[in-house]
Each structure stands twice: as structure tokens, then as C-alpha cells.
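First the structure, in the form of C-alpha cells, and then the observations on it.
Heads up, one of the protein chains got dropped from this complex, but the rest are sitting where they should.
Naming follows writing order (A, B and C), and every chain is counted from residue 1.
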Amino acid sequence: MGPFLETLIGGLMSGMLYSLIALGFVLIFKASGVFNFAQGAMVLFAALAMARFAEWLPALTGLDGKLVVNALAFVGALAVMVVVAWLVERLALSRLVNQEGITLLMATLGIAYLLEGAGQMLFGNDIYKIDIGLPKDPMFLFEQTFEGGVLVSKEDLYAALIAAALVAGLSLFFQKTAIGRALRAVADDHQAAQSIGIPLSRIWVIVWSVAGFVALVAGMIWGSKLGVQFSLSLVALKALPVVILGGLTSVPGAIVGGLLIGVGEKLSEAYLGPALGGGIEYWFGYVLVLVVLLVRPQGLFGEKIIDRV
Amino acid sequence: MKKIGGVVLDVKNISLAFGGVKALTDISFDVREHEIRAIIGPNGAGKSSMLNCINGVYQPQQGSVTLRGKTYRGMSPRQVAEMGVARTFQNLALFKGMSVLDNIMTGRNLRMRRGLFWQALHLGPARREETEQRAHAERIIDFLEIQAHRKTPVGRLPYGLQKRVDLGRALAMEPSLLLLDEPMAGMNVEEKQDMCRFILDVNDEFGTTIVLIEHDMGVVMDISDRVVVLDYGRKIGDGAPDEVRSSEDVVRAYLGVSQ
Amino acid sequence: MFYRENGQFKTSYAADSQILPIRQDRIGMALLLGVAFVVVPLLSSEYLLRAILIPFLILSLAALGLNVLVGYCGQISLGSGAFMAVGAYVAYNCQARVEGMPLIVALLAGGLGATVLGVAFGLPSLRIKGLYLAVATLAAQFFVDWACLRLKWVTNDSTSGSVGIAHLDVAGFSVESPAARYLLCLGFVVVFALATKNLVRGHIGRSWMAMRDMDVAAAVIGIRPMQAKLSAFAVSSFIIGVAGALWGFVHLGSWEPAAFGINRSFDLLFMVIIGGLGSISGAFFGAAFIVVLPLVLDKLPYWTGLPMDTATASHLALMIFGALIVFFLIKEPHGLARLWATAKEKLRLWPFPH
Partner (left out) sequence: MKTFIACAALAALQLFSPVAQAEAAKEQFFPLLVYRTGPYSPNGTPWANGKQDYIKLINARDGGINGVKLSYEECETGYATDKGVECYERLKGKGASLFDPQATGITFALTDKVPGDKIPLITLGYGLSASADGGVFAWNFPLMGSYWTAADVLIQHLGKKEGGLDKLKGKKIALVYHDSPFGKEPIPLLDERQKMHGFELIKIPVTAPGVEQKSAWLQVRQARPDYVLLWGWGVMNSTALKEAQATGYPREKMYGVWWSGAEPDVKDVGEGAKGYNALNLNTSGQSPKVIQDILKYVHGKGQGTGPRDEVGSVLYTRGLVIQALAVEAVRRAQERFGKGKVMTGEQVRWGLENLALDDKKLGSLGLTGVIRPISTSCTDHQGSTWVRVHTWDGKQWAFSSDWYQADEQILKPMVKAAADKYAGEKKITRRTPAECQS
């Protein structure tokens, strides 16, 4: 029982992070119909920016105090991501309107390479540290109930809480605020959006900035867990099945999908893994998605597709 | 004057719904050999859905379709096609990436049987088959007077011609029953006249039975033998053009609106 | 001026439907093949053959296969790397376990192996469409990566999980020398390119394109979605599988699953899209672009003359690579093949455009 709970909780917590990254995908897809493979590169880029700013700031300004420095570094990195968003819209998206989905997807892969190269060139390609003071040591619950107790990594717990808060915040933002509704309007119908007098280009810049923000938070969390270096860009691959499982266009889908896959892969690894020789969480998410899609081709929360002729 | 034969297609109590939305409610009508049967009605009356039920694209929840004595519900489009039903589409459903010739050749696919192997070699049987079917496709191209555009990708053709190719693709199947979904939508007068001519020719040269959805009342009244009127997925009129024209409901529901 | 079709009239449908209707094109193709088969092996350096031409040929073959699926049948696949891997490992097992298995047979067997997997992962395409399918195909990618590492019999119980092959020979002739390896690949490429061309201009090809352009209409005409899609998956993965086998046998000689990772899949998709969806020549243009460009970019420090350390150079290369991809997708979404076609159109009228 103890081990099971541990795995379950561990899964939920990593799942929350998947949801966070998945959210980035969903936002962009809803608003611009682009399936953004660059999300992972954005995570790397943002994390690198923040880590390095946090390193440079004290050196340049003589500031100290972890909170201040981190806060400033965060803001700085956010600014960078907004610029990135603007450039992406200016240089790529605006020139690719109403291209095939696959073309757009490939374009974002190109953007991904661009960001990975630029990121490492500007900020270096060593391992860097983001220290937002997440506690590293675990805590143990129900030690009297189970022997050894149920281990919960405090770091993951806080990380999951941050992620959850952000996810909740963004969902609210999209449901309640005017700009949020506007963004949804674009998602549903571009003409409609323009008719309410919102220039598409600005919408896209905003959405990509929001995605950049999500990437930054994700990067910050993963960065403080793993250290900031190239491999961060690979976490996007973990989020892909989440997006699809939830159904490309659904924010709740991203959340539920994330948790499902997080828990699923950890449990499968722990209980099926040994039998199959281990390492199965590498593909579990994708195979799960494949199976679900066979039953619901539009994912769990996606809109049903009807062919009209 | 051509002679109308017995019933070929008999549609009984068809009901179709998407989720909660009712597209068709309890529709019944029949089509006779050689006749031109028009289906009219305002937008969203369920005309296209009706055709989709006939050729197996949609599966109606209730009712049945009887084609030449064979009753079916939930047959695959392929099976219907094999029974000699062809169809054109309201909002052009041509294969944009392909040339006019290829589009029409797809209409012959049902008749082409050579497998991957021979195809890959493109020798002997495969080659022979290709040329035979090509000859047939060419006849249709001549009939529709689009020889000049054989090799052009359909995407580049003017709208009117695309409609013709759409018809050509259907004719290539040598259908005994041809479903036309607004073949003249968005055409200018000359184009419409051409299209009418083709439809009539098909009808009496090849003896093809035709079911036709059309908005232009003038055309409908001129060329169709009998008319079904749909409104909000229900049948509100059925009969010869003049009867229909004079029917209260129809006038209220449809003609009144449009004229 | 010299590129004209005046006076070349087609008197039979057969003549009209041949692959290269214009005489000048036929001559050009003949010359090209002549150079490829005779001049190149004689003149080019070992580096050119081993490090550029052989990878180029093999990857064009793979791209050709992927183009059947993506370009002609409109089914996006991100799992090509997996199909290459299966091809390579099946071929390897045939060679390692069956005494005296001829090389060509082993390679083709690799293709068949990939076909089986391809059809299996093609089945979902009957229900799943577009991006959903694309991500679903990643399941193949990751699962195969894993299986090749994990299942001992796949690697014939090699302790490290890496496999290699003994020296190659075809019907007694050794294909060890770069030139021989090159010719082997070239042979495969030419044969498959021709076969594919024949398929796509026949009714099977038309059924693929019909599915791609308007699947409902295709069904109404009587094309079986299942048959069309699965045949596309089968043909595509067969070719990709053979390419994978060649990659392992002829190019690497010894490999581990990482050689067929997800980046390989992405690269192939790039080749197909930048080269031109739904065109045979596109596969070659695309492969050339993706294979040669990075090598060219590696040379940046030299011919910019700027002193640049390796890291900066390769980061810059990566950036330019990405930028160029975006650039091409913007400038010519239909790919280099279309660029080439339009160039020919112009040439056809030159110098009298009216």
C-alpha cells in the first residue's frame, strides 16, 4: 500500500507539470491553429535566460537577496519571452497564415532549432542552476500506518502546487477576462474576432507571450529540479501525448490528460515495468493515447469532427 | 418524349439526427426509371443530408432506402457506388491536387483491378487496363467539351468548369442513378444553360435516372419531371412542378421567401 | 530556346501518359543517370561518397517512402524513424541467424518487416485524422526505440545492445569499397523511385490522392478508405524499411537504436515538406537540402573567415538551419520541387514569354 501511494502521488505531481507544459500547446493551438513543437525549446530558452540573469544580476548590480534577484531575473526572462513571441509572430506566423497544419507544425520545428541554437549561444551550454529555494529533502507521511511511511518529495509537491495555481489562474483568465474571451473568440472563428475589432496579429503575440510565460514557469520548476541545460527542451515530448489525450483544444483536457498520463506512466513503470524489463514509461503515454484515440478520435475533451459534404 | 419506367429508388420514412439536432424527419418519396426528380427547399432544409443518406455517407437512424428492389440501411458508400449510384457535390468536392483527367479517371477506379505488383512494374496487364480506361475517360472529356483542360490541375479551373469536371467524374462511373447536388449553384446564365443541356443529354442519351437538388426554380420547373419539397427536414410537397408550385405550404415555406 | 515541346505530338494514350513526356527531359534524365552511375563513382573522393552521397541516397529513399504516405495519401507520420529501425533490425536478424542469406534478400526482408509494423500502426488512421494521427504515430517511434533496446533477441543477444554486420557482398561481388556501396544504394533508389512513380500514376496512386484531397468524395466514388490508406502505409513503410536496412548495413555498419531516433523522423518529414509533398523529385531535393546544408553550415567559420569555436559554430549552424526551414516554408510552401517546376515552365517559354 505504501509504495503504491508513493507512486500514485509521485505520478500526480509530475502529471501536474505535464499539464502545465501541455497548457502552452493548447493555448497556442486554440488561438492560432498552430501545433507548437517549439514549446520545449521555449522552456529551455526561458529557463536559460532566467538562470543566467539570476547569475549576472548580482555581479552587475551588486544586488543580493535571493528573492529580489530571482524576481528580477524572472521578470527579465519574461520580457525576453515576450520579445520572442513578437518576433515569432512578425517573422514567421504572420507570413504563414492559412497554410496547411503540417506546414505550420514544421515551421515551429524550425523555430525550435532557432531557439535552441540562440539560447545556448547567448546563455551558454553548461549546466546552470535556478535556486528558488524549493526544499530538496523528502517528507514522510503515515509513518505509523505503513513501515517506512509514504514518501513525498517536498520539491515536487511545491512544484505541483505552483503549476496547479498557474493552471487555475490561466483557466480563469480565459473564462472571465475580456481579453481571455477575445482569445477564445479567435479560436472559434477568425473573422468573428476581427469583427469585434481585435487585430489577429496582436492576439497571436499575446497568446505566444502567455505560452512563453507558461514555458518560463515550467522551465523554472524543471530547471530547479534538474538544473538548466539542453535536455530541458525534451520535456515537451512528455507533454505531446497529454495534449492529444485531452483533445487539442481543451484546457480542462490538458489538465486531466496530464494527471492521467503522469499517474499512468509511473504506476505502469512501477508495476508492469519490471516484468517487461523496465523503461516502459518512455512510451506508455503515447501508447495510452493511441488506444484512447481509437475509441475517441478527438481525444477526451475535444470537439467531435463531422464530415460535411 | 421519353418514357418514365417503374420505381428504381424508394425512400421510406427516413429520419436522421446529429446528436440532438434533427436533420430529416420521416421523409418518404420514390424515383422512377429515366425521370429527373428534383429536391427543393430553403437552406438547411436537409436536401444534401437526404442525398447523403441515399449513398451511404450518413446512416439514418430510422427508415430504409430501396434501390432496384434491394432494401438497405447503413450500407457503405462503396457498396452503393457498386450498385451504380454516382453523385456530384454542392460545394465542389473535387480532388484539388489532381489534373482534370485524373479526377475523371478516379471515376473508373471501381473498374480497375490490377494489384500493387503490376502497378509498380507498369507493364502488361496494368498498362493495358490503364489505356482502356483512359479511352473511356476521354469520351467523357469530349462529351463535356473540356479537352483543352485535360492536364490542368482542377484547382486552377474556373468555377463553372470545375462543376463540369465534378459531373464528369460521376459520369465516369457509368451510373444508372445520378445524384446531383446543386449542379448550377453560383453559375452565370450561359453556364447554367450548358449544364442543363448536359443533364438532359445524360438523361436521354445514357438513359440515366437523375435526382437533382437545385435552387433556381426556373431550371427546376423546366427540366424536372417531379419535385419533392423539403422544409426543416420535413416533406411539405411532392408532385409535378405545376402542382408543387400551386401548393399553399410550398408557397409559404419557400417560394414566398425567395421571390 | 532549346527546351521546347513543339512538334512533339502524342499519338497514343500510352505515349501521352509516359513519365517524361518531353524529349529534352528524357535526354536530361538519361544524362543524369549516366553521370550518377558512371562518372560519380569514378571521380568522386571517398569523403564525398561515404559521408555525403551514400547518406543522401539512403535518406532520399526513405523520404520517397514517407512522401507516399504524407505527400500522396495525406497521412502525417512522425514515426518513420521506427520503420527504418525495424527494417534495419529485421535485416540484421536475417543475416545473423540465417547462414548464407543473400544481402539483397535480407534488405528486402527488412522492408517486409517494416511493412508489417506499418500496416499495424496504419490501422488507427482509419479513425484518427490529422495531428491526432501524427502524434499517435509517435507511439510507434517510442515503442520501437524501447523494444530494440529491451528485447534481447532483437539484437541477437549482443551484450551491449549494439549490433553490427559482417562484410557485404552481392552475388559474390564485395560491396566494401565506397564506390560499390554507393552503387548498391543508387540501384535501390532508382528501382524504387521508378516503381513509386508507376504506382502514383496508376489507379492506386489516384485512390491515395483522392483520400488525401477529399476522403468523403473518394468514398462516394467507390474507393475503399481502408484499402487506400493501408496500401499507402504498406508501400511507404516497405520503402522506408529498406532505407533503414541500407542505413544500418551500408552507411553505419554497426548501430544502436539511437541511430533511428525521433530526430531522424523529424528530418525525414522536413525532407518531404521542404522537397515538396506529393512529388518524386521532391524527396531528392529535400534530402539534398537536409543532408548537405548542415555540412555547408559547418564550413561557416572557414569561409566567413571569422575565428569561431566549435560550440558557437554549431549553435549558429543550428540557428541558420532552423531559420532557413522557416524561410522556405514561407517562400515556397509547396517545396523545392515546385520551384523547379516553375523554373521549367519559364524556361519552356524563354526567351519569348508571350
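Remarks
The working rule: a contact is a pair of C-beta atoms (placed from the backbone, for glycine too) under 8 Å apart; a residue touches a chain by one contact, two chains touch by 3 or more.
This structure is a prediction, so every number in the text was calculated from the model and none was measured.
Counting contacts over the entire complex, the absent chain touches A, C.
Interface residues of subunit A with the unshown chain, by the touch rule above, are 3, 6-7, 10, 14, 120, 125-129, 136-138, 151, 153, 155-156, 225-227, 229-232, 234-235, 238, 265-266, 269-270, 273-274, 277-279, 281-282. In the full complex, subunit C makes contact with the omitted chain through residues 44-48, 50-52, 55, 96, 146, 149-150, 159-162, 164, 166-167, 176, 251-256, 258-259, 263, 292-293, 295-296, 298-299, 302-303, 309-311, 313-315, 318, 324, 331.
In the analysis below, only the chains that are shown with their structure count from here on.
Taking each chain's centre as the mean of its C-alpha atoms, the one that lies farthest from the centre of subunit A is B. No other two chains have as many C-beta pairs in contact as A-C. In terms of their C-alpha centroids, the spacing between subunit A and subunit B amounts to 49 Å. As a whole-number value, the distance joining the C-alpha centres of subunit A and subunit C reads 33 Å. Counting partners per residue, subunit A has 307, 309 as the residues that reach two or more other chains. Shared contact sites, meaning residues of subunit B that touch two or more other chains, fall at 57, 89, 93.
Taken together, the subunit B residues at the contact with subunit C in this complex read 55, 57, 76-78, 81-82, 86-87, 89, 93-98, 102, 105-110, 112, 114, 116, 119-122, 126-127, 130-131, 133-135, 138, 169, 173. Put simply, subunit A touches subunit C in their complex at residues 35, 91-92, 95-96, 99-103, 105-107, 109-118, 120-121, 125, 237, 240-241, 243-244, 248, 276-280, 282-283, 286-287, 289-290, 293-294, 297-299, 305, 307, 309.
Against subunit A, the residues of subunit C that register as touching in their complex are 70, 76, 124, 127-132, 134-136, 138-139, 141-143, 145-146, 149-151, 215-217, 220, 262, 266, 269-270, 273, 311-312, 315-319, 321-326, 329-330, 333.
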